[in-house]
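The structure's right below; bear with me while I get my questions together.
What you see is the complex with one protein chain gone and the rest in place.
Up next is chain A:
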Amino acid sequence: MHGRVKLKSTAQQEEERRKEREKKLKVYLATREACFAKRKQGALDEDALQLTQQLLSSNPDFATLWNYRREILLHQETVREEDEVQKLYEAELAFLESCLKVNPKSYGSWHHRGWVCSRLPRPDWVRELGLCDRCLLLDDRNFHCWDYRRMVVKASAVPVDQELQFTDRLIGSNFSNYSSWHYRSTLLPLLHPQSPEVATLCPHRPSNSPTHSHRVCEEQLLKEYELVRNAFFTDPNDQSAWFYYRWLLGRAEREEMISCVYVCREGEKVVVAFSRPVKAKAVGLMLVLDGQPQEVEWVSAPPAVQHSPVWICELPPGTISDINNEHNLTVHWTETHTHRECALYTGRTESWCRDSATDQELFRCELSVEKTSVLQSELQSCTQLLELEPQNKWCLLTIILLMRALDPLGYEKETLAHFQTLKEVDLMRSCYYSDLCSKFMIENTILKMEYAEVRVFSLSHKNLSILCHLDQLLLVTHINLCSNQLIRIPPEFSMLQCLEVLEADDNVIESLEGLNNHLKLEAVSLRNNNIRLMSLLKPLASCPKLTRLDLRGNPVIQNENVQSELSELLLLVKNLVL
C-alpha cells in the first residue's frame, strides 16, 4: 500500500525531454515560416499578430518580428476606434511584460515597449514607472530598464526630487552602481543648481549659458561629499563611488579664448594659440591687419588636424616684411566673440601678445573649481583613508588630484611619492601613471616659468614619458629635454613655432616626427638616444636653418656609410657630430 515511489530512469527522462524539445522546435520553425509568408503577402491582420506573439514569447530578441508587429499595429490603428486602439496597445503591454520575464535585457522588448507607449492614446505612466521600480529592484544595473525609466520620466514629467529619492534608495541598498550615481549627477544640478551669482563669479564658466550649469549648490554638494565618503570608506575598491566623487569635485572647463598671438616678419607669419583646441579651419578666425581684414588660410599645428589649439597663417609676401613699418594686428575669434590685438613696432622682427591669465588657472581644470576650504577638508579625509588603506589606488590618485587642485608646486614632493606608490601597487597601469606624472611635472615647470623668460625652457631630469601642453611653449626658442624617458618627439612639437635649439640628450627617442618644418631650428642635440634607422632622420631635412646636429650614442651611427648618407640627407648641416 505504501510502496516506494517509482521513478522514471534518467534515460527515460532524457528521452522525454529530447522529444519535447524536438516537438517545440518543429512548431517554432513552422510558425516562423508562416510569419514570413504572411509578411510577404502584406497581411496586417490579427492572425499575424497571433503568430508573431507566439514566436516572440519564446524568443523576444527576434527584431524582424517586432518590426512586423509594428507594421501591423500601425495598420490596425487606422481601422479601429480609439478605445479599441487603447485596448489593443494595452494588450501589447501585457504581452511585453511576459517577454521581459523571458529576457529582462532584451533590446527588442524594451524598445517595443517604448514605442507602444508613444502610440498609446492614454498611456499610464505611473504603471510604467512602477514596472521600472520593480525591474530595478531585481537588477539595479539593468541599463535597458534605466534607459526606459529615463524615457518614462521625461514623458510623464516625474518630479526630480522623487527620482532623486529613488537613487537614494538604490544606492542605499547597493552603492556599486554607476547607473544610480550617474543618474544623481544629472538630477542634482536640476534640483539644487548653483546660485546664479556664484556661477557668474566663476571665471571658468561660459557665462552665456546659465541654463546648462552642471554645478550644484554648495549646501547640497557638502551632503553629497558626505554620502560618497561613506561609500568609499565602506569599500574603497569600488570605483563607481570614486568616479562620482571626481564628478562632484568638478572638472572645470577653461573658457574658449585666444591665449596668445605671435607675429614674425621673417616668413611673414601669424600664429594664434587658443585656451583649448578649436576647429578654426572653416570659419570663425579672422585676421585684421592695420584695419584691413585679411584673406588668409589658417593651418593647424601639427598640420591636418581638425581641432588644434594652435593655428598659423602666412601673409602675402611683402605685407609686413619691411622692418621700418609698424603694424597693428587684431585676431577675432567669432565663435566666442573674443579678440586679441598685437602691435609690431618698427625695428622689431617679431612681436607677441600673451594672455595674462594667472598660471593657476591654466591647469586647475583637471579636478576642481571648488573652494579651497572644501578641497582641503576632502584632502584630509582622503589622507585619513590612505592611512588605513595605504595601497588603495583610487585613494592615492584622488589625493594627487586634490593636491594639484590645491597647490601643485607646494605638494610636488608628496605628489611624486604618491605616484611612485601608485606605479607599484597598480603595475598594470604604471605607464598611465607615468604619463600623468609627466603631464603634472610639465605643468609645474610651466607654472614656475618666469614671465620674462618664456623663451628658454628646461624640462631636464624630470622622468618625463610624454610631452604635453606644448601649446604653452609657442614662444620658446631654446628647449632642454635632457635625461628623461621620452621615446618620441610628438607631432604636437610643431607648436613650438619659435624653436631654435633643441637639446634632448639621454632619452630613448626613436622617432622625430615632430621636428618637421621647424623653420627656425638651428641646433639639435640627440646624444644617447635610440634612433636606429637613417630614414627616421628625414624630418630634420625639412628644417631649413638646421646646421648643428649631435647624434652620438645612437644605434644609427653604427651603420656603414653613415657619414656620407647623412650629408646627402642633411645638406645644410655643417656641424655634424657622430
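Before moving on, here are some points about what is shown:
As a working rule, a contact is a pair of C-beta atoms (placed from the backbone, for glycine too) under 8 Å apart; a residue touches a chain by one contact, two chains touch by 3 or more; residues count from 1.
The rule is simple: contacts and distances are computed from a predicted model.
Missing from the rendering is one chain, named in UniProt as "Rab proteins geranylgeranyltransferase component A" (options: "Rab proteins geranylgeranyltransferase component A", "Vacuolar protein sorting-associated protein 33B", "Cornichon" or "Multifunctional methyltransferase subunit TRM112-like protein"). Of the listed positions A:234, A:391 or A:559, the one in contact with the omitted chain in the full complex is A:234.
The hidden chain makes contact, of the residues A:74, A:343, A:388 or A:417, with A:388. Among A:80, A:134, A:307 or A:545, only A:134 touches the chain that is left out of the view. In the full complex, chain A contacts the hidden chain through residues 1-8, 13, 97-98, 100-101, 104, 131, 134-135, 137-139, 172-175, 229-231, 233-236, 381, 384-385, 388-389.
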